[in-house]
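Yeah, one chain of the complex is gone here, protein chain that is, but the others are all in their spots.
Let's look at subunit A:
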């Protein structure tokens, strides 16, 4: 604010904004920074803790003498006090205690210095005790030396504290503690090692111990701690045994085991992942790999439970997905949902060409590639040094940020110049502007959406991309045939449960249930009928409807289209997309019209785009289908 620009002082321009110095900052800074500040730095919170620990180490013998009941693990009380199983927590508590004491101590000392005479009367006894303790410390030179080493050790402790989940997930938690003593002894030796190296060393040691374990029941371990660890030990043996089993044949865990797992809640995700893999392997060739006396349902039940835990889905959705995918694909699909799809943009051919745009963006430090053979306007962005949604090119409307999957319905619709097109649920306007660009701004597009707030982005995008042939309105799509009809083409991107875009919105994993699917399926059926009624069957060039959703549920896709086939005079035609999987013609107990194989499904794991469904219908007569007429007469 108060800083003035000094034209005489030419500041060097560095490579980046961060490295560039603020003009005149050094002059300003000099005013604020006094010698006192630079002299002594206030300790950080960790530093303070370390200091507290140092003091505590010095104080330890006195402590042990004074308060025997305190649960501090020293050599003196090692006989009755065992290393705690929950080591970390205790540590934390300890350090807190010690820090408190430390502060008290300091205060005490200060007071001593100031008003010694007065204080002596009040707490003479206590002070005497303390002084005695202090004198006691001096001979214990080793302890003091330890305190010198403390910092390195503390660092190690800190590292352990930081990755606490590592500790929680540890397979052999009890063993870890057993070897803890040894590790601590070692820690002096490998001060130079990084935490990760230390961890590796520890793991190596564990492995050795484990090997001993499996060969011959370990003797050295038992010597160390016979008391109180027996039950834990048996547990750990169990897990080892289970691991051995997994090597040759996957064994279903018994009911009581799974129950225990449910109660304990300390499940190991790695183990579950392995179990899922083995389970699927067994299920894929069930007759040869199965365990005698166990039927498929048991395996499936376990798989379902494991998938729910590992990928955190709700039971309902996992069940649906198991029905939908072959088991070999299921895990691929779930894994694909954990990673994001690549960012894709669509060139606005109304304003620029793809080659020019690509060049302009590369000059801005964007790493990109053409999307694929099937699209002439798409670009994939791998990484970018600038925000792709705010470059001058973006603001000038040269491209639109749009998922690869939302190119497809517009390509299937293939709008022609001069047509009248309806986009029934248009927000945020990506598909609408693509339609306009395919029509080269001729004809008319009616962009509708039920949500007035989301229409703002439609208006913004339409104007930004220079689309001039649109009417934006805010109707409920179901009422649309009454507003206006006679469209050459209609695009219905129906609202859906979003099970195809879990990568984008992970809430879907747990928030959906049967009722949600039914509800959206019902709305979709109403919308598809309204959309069909808005199409002009007699149109010379068109008469088409494209129905698409970002859901992969059969209820929201094939079933809805099948319903429309029954209710109206429409037929399915080829989408014109040469990739994607065919739609289902039969699914569990349901049988759909055989032409449903003309619809297309897209999956995140096989096409690296959001899960999507596209169907293209042609309306061939204005009348209702024969069946509907019969129903109405009857």
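To be clear about the criterion, a contact is a pair of C-beta atoms (placed from the backbone, for glycine too) under 8 Å apart; a residue touches a chain by one contact, two chains touch by 3 or more; residues count from 1.
Heads up, the rule we're going with is that contacts and distances are computed from a predicted model.
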{"item": "Listed names \"Mitochondrial import inner membrane translocase subunit\", \"Ribosomal protein L19\", \"60S ribosome subunit biogenesis protein NIP7 homolog\" or \"18S rRNA (guanine-N(7))-methyltransferase\", matching UniProt entry of the absent chain", "value": "\"60S ribosome subunit biogenesis protein NIP7 homolog\""}
{"item": "Chain not shown: contacting residue from A:46, A:376, A:463 or A:571", "value": "A:463"}
{"item": "Among A:308, A:420, A:530 or A:564, the residue in touch with the chain that has been omitted", "value": "A:420"}
{"item": "Touching the absent chain when the full complex is considered, from A:327, A:473, A:523 or A:573", "value": "A:473"}
{"item": "Listed residues A:300, A:381 or A:396, member touching the removed chain", "value": "A:396"}
{"item": "Residue among A:411, A:484 or A:523 that touches the chain left out of view", "value": "A:484"}
{"item": "Residue numbers in subunit A that touch the chain omitted from display", "value": "5, 360, 389-390, 392-393, 395-398, 420, 444, 446, 452, 455-460, 462-464, 466, 468-475, 483-484"}
